[in-house]
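The next block holds one structure in the form of structure tokens; read it before the comments.
Heads up, one of the protein chains got dropped from this complex, but the rest are sitting where they should.
Let's turn to chain A:
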Amino acid sequence: MADGLTKSAARNIFYGGSLFFFLLFAALTAHSHWYMVNVSTDSEGLTDSVKHGKEVWEKNMCINCHSIMGEGAYFAPELGNVWERYGGHDNPEAARSGITGWIRAQPLGIEGRRQMPAYDFSEEDMNSLIDFLEWTDGIDDQDWPPHPAG
């Protein structure tokens, strides 16, 4: 293969081509950044509480059991759309108390079922976490996942 190609030509193609594709990728990333901030996510709704909710999410490393928008550990349910699953679009108050009650009920202690540890969130942390999940549910993510099941 490539008998007509010299080593230096192959090297130049590698460096030149890689630079070209990197610049293209960086430009598209910059546009995607702009698009996320201005179009697909609710920047105005990104309140201090939502920000704090993301901190609660990270502080408790939820990502190493759950997934969010399909990324994470796949050991526990998808939470990017948990707000929708709890009916938050129609009845936000019921969804909020439903999610709170579920977290407060852990661990369920059912034999043979995966156990979520107990998390002793303060009222403020719990509300922020749910605000964060509600905000995440509102991201325009090309209608993923296909079903509310996540």
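One rule holds for everything that comes next: a contact is a pair of C-beta atoms (placed from the backbone, for glycine too) under 8 Å apart; a residue touches a chain by one contact, two chains touch by 3 or more; residues count from 1.
Everything that follows uses one rule, which is that contacts and distances are computed from a predicted model.
J.: Given that one chain of this complex has been left out, which of "Aspartate carbamoyltransferase", "Carbohydrate ABC transporter membrane protein 2 (CUT1 family)", "Sulfate transport system permease protein CysT" or "Cbb3-type cytochrome c oxidase subunit I" is its protein name according to UniProt?
T.: The chain we cannot see is recorded in UniProt as "Cbb3-type cytochrome c oxidase subunit I".
J.: For chain A, which residues lie in contact with the unshown chain of the complex?
T.: So the residues of chain A touching the unseen chain are 1-2, 5-7, 10-11, 13-14, 17-18, 21-22, 24-25, 28-29, 31-33, 35-37, 39-41, 43, 46, 50-51, 54, 57-65, 67-78, 107, 111-115, 117, 132, 135-136, 139-142, 144-150.
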